[in-house]
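Worksheet: one structure, shown below.
Every protein chain except one is present and positioned as in the full complex.
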Amino acid sequence: MTEPTRDAFEQALDTREIRGRSLYVDAWHRLLKNKAAVVGLVVLAIMIVLVLVGPMLSQWDHEIPDWDHYSTPPSLETGHLFGTDAIGRDLFVRTMIGGQISLLVGLLATLVSLIIGVTYGAVAGYLGGRADNIMMRFVDAVYAMPFMFFVILLMVVFGRNIFLIFLAIGAINWLDMARIVRGQTLSLKNKDFVEAARACGATEAQVIRRHIIPNLLGVVIVYVTLTIPQVILVESFLSFLGLGVQEPLTSWGALVNEGAQELETAPWSLMFPAGFLAVTLFAFNFLGDGLRDALDPKDRL
Amino acid sequence: MLRYSLRRLASAIPTLFLLITVAFFLIRIAPGGPFDSERALPPEIEANLAAKYHLDEPLVFQYARYLWQIARLDLGPSFHYLDWTVNDLILQGAPISFTLGILALVIALVLGVAIGAWAALRQNRPADYTVMSFAMIGISIPNFVMAPLLILLFAITLGWLPAGGWEYSPSRMALPVVTLALPMIAYIARITRGSMIEVLHSSYIRTVRAKGMPEKEVILRHALKPALLPVISYLGPAAAAILTGSVVVERIFTIPGIGTYFVQGALNRDYTLVMGVVILYGIIIILFNFLVDLLYAWLDPRIRYDDGEAEA
Partner (left out) sequence: MKRIPVFMALAILLAACGASDSDDDTPRPPRLPMPVEVAFDDDGRPLPEVLAEEQVLYRGNGEEPQTLDPHLSEGVPTANILRDLFEGLTTTAPDGRIVPGAAIHWDISRDGLTYTFYLDPDGRWSNGEPVTAHDFVWSWQRVVDPETGAAYGRMLAPVVNAEAIFSGELPPEELGVTALSDTTFQVRLDDPTSYFLGLLTHPTTYPVFRPALEEHGSLHMRPGNLVSNGAFHLTDWQVRSRVVLEKNEYFREADNVIIERVVFYPFEDENTEFNRFRAGDLHWTYQVPSAQFSWLKNNMDEALKISPWFGTYFFSFNLTREPFEDNLALRQALNLAIDRQIITERVTRFGEMPTFNLVPPGLPNYQPYKPEHAEWSQEEREEEARRLYRQAGYSESQPLTVELRYNTSENHRKISVAIAAMWKQVLGVRTRLVNEEFRVFLQNRAQRRVTQAFRAGWIGDYMDAFTFLELYHSGHGRNDAGYNNPRYDRLLERIASERIPARRRNLMVDAERMLLEDQVVLPVFYYMTRRLIDPRLKGWEENIMDYHLTRYMYLVRERSQDEAVEEKASEETE
């Protein structure tokens, strides 16, 4: 291969890279046109800032009760904006702390499933053939297991521990990711532009880095936004069973569960956490839908 | 098709085996035993009980014993409900859980598809947004919040329906089935809407329309069937969702199904009961996924299973 041609190839590769980026620029523009998704994004940003900053702004502590005001409704006079829980702890602060935990569990559990899922799926899809077959058979086998039971068993066996919660949830959620990524990799591998890049002498690493990963990114982002709300719901289910986070920490799921017990006598203790939970789940779902439309209007997962 | 089915079913055996093994050892390493109680048992009696249930043997022996036992379709005595065997308990509870689950699934499918399709036909119109926002609520409110709300409204305030308990009667089943079905209706409606919109925009439908077929027929005969494919693939996860949902619903409505047994069994260290429920649920999920595959093949002529037989 002579120098000039190589330059031309590199140039060709570079253009592809730029075009690859512009795919995301396009997507970003499309996303901004989708009002529901933008609202979702803004709501999420506000929510994250709020749960992080909120507790610092409040005069109350999330673990020390205000002994004079237990189970009191929201009031400016007492300073408990969201009211207090059954022992007198400020619900505003607890809702914020709960939000931190719920979002953290959602993010980290998703991250765990992402790492396992993407690696597994990409390897299977990229290797193809027999290896792929065996790896996917394994996924099929594991898919038929009653997951929630394993999460419950794990919580029972190892005691409740916030790290364990997201590890457990993440470790069972990776299957979907692995399937999606594998499918995507498989189809990408045989796409013309990948063949072209290979024909032009790009190394395997280059192909993966420049073509496979950027093209996977879209699916992965969509998957992440739609998985986080699911994980948050799973955590709330564990809280319902009494297997959630350890006091004095809390989560939206735990707060909603406590609130549901006092539905009639202290409706505010359900209303606020449930409202925050629902709004967040809404926002994630709208954003996820929007991202999916923006990134690949045709490809619906 | 038949060969494919048989092969699929055969491949379920290692899955089941894996499931049994993992569950067996996991529950055994949990601290605490089935005979621990607030009133401490004298050590001699504890030893006697352990011997009676072979808990004093090495775990691997117990495992082998257990496999041999379930091979004879005997799930063993319950460690907690001393007067019953696991077979008794499951035979009493499973029909109840299945009735609830299947009813909820059927209702969710019918309503979900109808709502989703209806919304798709009104894409981006206010009706579409309204319905889909409701669907989002269905997904965003945990069922353990939905259930007490429904009880408060329909049983306590209005007094129309019983607050719980179980009988094979529509009034007793209404609230639990609705609680189970609501999130699924929402999911199915969302999925149907999405795929329906896609199908309606496809060139195939455009062709059919161009031929001058009445719109009603276009939708019912040509659009709905392909639009259902993603719904069918959702049925696998839906079955799992019903299982977890049943844990909540059975507890809140005091329904003597088997969903609660898993959680209670795990907490009570009722080893045999937990295993029984895990095995049963494993089999159901495997069968369900298998049925989903068959249905998929039936609905989608493009899919052919790679055993060389020409069928569709």
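First chain written, first letter: the chains are A and B, and each begins at residue 1.
The rule is short, and it goes like this: a residue touches a chain if its C-beta (ideal position, glycine included) is under 8 Å from a C-beta of that chain, and two chains touch if they have at least 3 such contacts.
Bear in mind that the values here come from a model prediction, so they are computed numbers and not experimental data.
Per the touch definition above, the residue from B:6, B:64, B:110 or B:153 contacting the chain not shown is B:153.
Per the touch definition above, the residue from B:132, B:184 or B:286 contacting the chain not shown is B:132. Listed here are the chain A residues that touch the chain not shown: 34-36, 39, 43, 63-65, 67, 70-71, 86-89, 156, 159-160, 242-243, 246-248, 258, 261-267, 270-271, 274-275, 278-279, 282, 286.
Where chain B meets the omitted chain, the residues involved are 30-33, 36-45, 48-49, 52, 77, 80-84, 88-89, 92-93, 126, 129-130, 132-134, 136-137, 140-141, 148-149, 151-153, 155-157, 159, 162-166, 251-254, 256, 260, 264, 267-269.
As a convention for this text, only the chains that are shown with their structure count from here on.
Separating the centre of chain A from that of chain B, both taken as means of CA atoms, is a distance of 24 Å. Listed in rising order, the residues of chain A touching chain B in the complex are 137, 140-150, 152-154, 156-157, 229, 233, 236-237, 240-241, 253, 256-257, 259-260, 263-264, 270, 274, 277-278, 281-282, 285-286, 298, 300. Taken together, the chain B residues at the contact with chain A in this complex read 11-12, 14-15, 18-19, 22-23, 26-27, 29-31, 136-137, 139-142, 144-145, 148-149, 152, 194-195, 198, 230, 236, 240, 243-244, 247-248, 262-263, 266-267, 274, 277-278, 281-282, 285-286, 289.
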